[in-house]
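As structure tokens, the structure follows; a few thoughts come after it.
Omission of a single protein chain aside, the complex is shown with its protein chains in their original locations.
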Amino acid sequence: MPDTPANDAPYRLLNDVAFGRDVVVQAFTNLYGCSVGDETRIGPFVEIQRGAVIGARCKISSHTFICTGVEIEDEAFVGHGVMFINDRRPRATTDEGALQTDEDWVLEKTVIERGASLGSGAVILCGVRVGERAIVGAGAVVTSDVPPGAVVVGSPARERLLRAAVK
Amino acid sequence: MPDTPANDAPYRLLNDVAFGRDVVVQAFTNLYGCSVGDETRIGPFVEIQRGAVIGARCKISSHTFICTGVEIEDEAFVGHGVMFINDRRPRATTDEGALQTDEDWVLEKTVIERGASLGSGAVILCGVRVGERAIVGAGAVVTSDVPPGAVVVGSPARERLLRAAVK
Partner (left out) sequence: MPDTPANDAPYRLLNDVAFGRDVVVQAFTNLYGCSVGDETRIGPFVEIQRGAVIGARCKISSHTFICTGVEIEDEAFVGHGVMFINDRRPRATTDEGALQTDEDWVLEKTVIERGASLGSGAVILCGVRVGERAIVGAGAVVTSDVPPGAVVVGSPARERLLRAAVK
């Protein structure tokens, strides 16, 4: 795989990234230790951390944070300002007040399946799986698995059909 | 109109922007193909896309994303980390799995009327109009029109008076 995107842009920090072919990465980006599949496009003000895996033909929009432990399958859409999480109980320090190390917390993985769409401003809790072609509404807070093809909205995110039925 | 802001700052990408007089644009900004009215101030980590129109004497705060199809009238306040949207059903690819082009989706316009305020962390769905002097609470998810002078909060955003009455 090439070790650079297909385009040029200023103000990028790209360290130890495996790029597929024809990847576009905008300015003001911080990517390290991750992989990005063919033809995927990444907007400005995006950070992607070590170990994250981004598939082919995805769109990762501006202001989004993708952490270690996240796998995004092919053809997924990630909106603007989407925040992923990998630590259910984050703390700055241990109970004794020392800075946390990698041994002081448990990584929980997240999978966004093929063709799913995550709306802008969504927050995706850790340990969840968003199913194939599912849609997460803008601003939703996803706290549990989303079935394939489902549309979820709100905080916490629930299926839209259920909400309509209750009303 | 001048083609530069009134201030200097490093790490700015300003391409094809029509600036009014006395506009201030902070560092770490990505503006292209848009227009910005007199005396408006734009914070760091802001992206404003092609075709967006920003009025005079507005404040656009840090970490905010303003997309194609958004019009912000004079004297509006846009908080930090506000996300606009222009595509109700975003997908990375067509049903056949090819990257989407401009012909594969429908732009829905959004208008923020004169003097309105959008709180930090708000998400503004597409196709909505936020009325004159209306206030959108911090973290609200706006899914429909907001009447002039109304105060809306929550996800989805509702008028505060209505909420009080129901309770």
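Which chain is which? They are A and B, in the order written, and residues in each are numbered from 1.
Following the convention adopted for this analysis, a residue touches a chain if its C-beta (ideal position, glycine included) is under 8 Å from a C-beta of that chain, and two chains touch if they have at least 3 such contacts.
The structure displayed is predicted, hence computed values, not measured ones.
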| item | value |
| --- | --- |
| Residue in contact with the excluded chain [from A:123, A:138 or A:153] | A:123 |
| Hidden partner interface residues of chain A, rising order | 11, 13, 28, 30, 45, 47, 63, 65, 67, 81, 83-85, 89-93, 97-99, 121, 123, 125, 141, 155-156 |
| Residue numbers in chain B that touch the chain omitted from display | 10-11, 26-28, 39, 41, 43-45, 57-59, 61-63, 75-77, 79-81, 115, 117, 119-121, 135, 138-139, 153-155 |
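Operating definition for what follows: only the chains that are shown with their structure count from here on.
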| item | value |
| --- | --- |
| Whole-Å separation of chain centres (CA-atom averages), chain A against chain B | 23 |
